[in-house]
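Every protein chain except one is present and positioned as in the full complex.
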Amino acid sequence: MIVDFSIAPIGKGESLSFDVAEAFKIIHASGIAFEHHAMGTNLEGDWDEVMAVIKACRDKLLQSCDRVSISIKIDDRKGRVDGLKSKVISARSKMLD
Amino acid sequence: MIVDFSIAPIGKGESLSFDVAEAFKIIHASGIAFEHHAMGTNLEGDWDEVMAVIKACRDKLLQSCDRVSISIKIDDRKGRVDGLKSKVISARSKMLD
Amino acid sequence: MIVDFSIAPIGKGESLSFDVAEAFKIIHASGIAFEHHAMGTNLEGDWDEVMAVIKACRDKLLQSCDRVSISIKIDDRKGRVDGLKSKVISARSKMLD
Partner (left out) sequence: MIVDFSIAPIGKGESLSFDVAEAFKIIHASGIAFEHHAMGTNLEGDWDEVMAVIKACRDKLLQSCDRVSISIKIDDRKGRVDGLKSKVISARSKMLD
């Protein structure tokens, strides 16, 4: 499945990039397929694998703040392979019709 | 933590209420604290408890379709008790100021 | 259409209920059909009507902070009437089957 995910501490000031960087380190170390974009990170893997990474990010942020906000959007399609790359390509190719 | 959650099959037609009802049965049977609203269901519990319910809903829907879309929004605040009831009340009480 | 909507200032501290109350005042004064729940507010109306209310909430919060986060989920179905009440009822009735 492909999962678009964002996390932010609440109550730690206006700049969030320090905490986002902590989450990035966990994602990169996990070995999971990922794609960062301006509003979040897309992860690809099975349910338990993806959710373990998100939970680890949340546990890390809760070490230095008392409240976090997390947004998760899941597209779970049986049999899809290499979805992180193929989804945008598929829609772009349809634009030529 | 409090989690706003919605799930829908993709490719099964315009009416989603049969599948939503399947998810409702799982939520009700789980014993977790919940609140249905017009656009989703709020769940309250710890991470593993809430995510197990959502995964069970997803597994159920994937038995009868090949693609599901899930949206999850988490508000995770240390030490909060009875958040499903207290959150709206807190904001309403501030309206009197 | 039915719209699930939440708004929060970023960088103003851990408690958000004062700002949420400011948004509630605007929603209540607007005359739009609404339903508060623990994680947001559902609004029902046409596109321009709903978006005007959300923009007014955002404008209000930006008077007292420099950054806001807004989440909007839209279910736009032609010909639906009284969706705020009927959606949960429809799924519940299917549970009896």
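Order as written gives the chain letters A, B and C; numbering starts at 1 within each chain.
Throughout what follows, contacts are C-beta pairs under 8 Å (C-beta built on N, C-alpha and C of every residue); 3 or more make two chains touch, one makes a residue touch a chain.
A quick note: this is a predicted structure, and the numbers were derived from the prediction, not measured.
J.: Any idea which of B:Glu35, B:Glu49 or B:Asp66 touches the chain not displayed?
T.: Spelled out, the listed residue whose C-beta touches the missing chain is B:Asp66.
J.: In the complete complex, the non-displayed chain touches which residues of subunit A?
T.: 2-4, 6, 14, 17-18, 20-21, 24-25, 35-40, 42, 71, 73, 75, 77, 83-85, 87-88, 90-95, 97
J.: Tell me where the left-out chain touches subunit C, residue by residue.
T.: 10, 47, 51, 55, 58, 62, 66-79
J.: What residues on subunit B make contact with the chain left out of this view?
T.: Interface residues of subunit B facing the absent chain: 8, 10-16, 65-67, 69, 71.
Criterion: only the chains that are shown with their structure count from here on.
J.: With chain centres defined as C-alpha means, what is the inter-centre distance between subunit B and subunit C in Å?
T.: Computed from C-alpha means, the inter-chain centre distance equals 17 Å.
J.: Find the geometric centre of each of subunit A and subunit C from their Cα atoms only, then give the gap between the two centres in Å, rounded to an integer.
T.: 25
J.: Averaging over Cα atoms per chain, report the distance between subunit A and subunit B in Å.
T.: The computed centroid separation for subunit A versus subunit B comes out at 20 Å.
J.: Which positions in subunit C touch two or more other chains at once?
T.: Expected reply: 14, 71.
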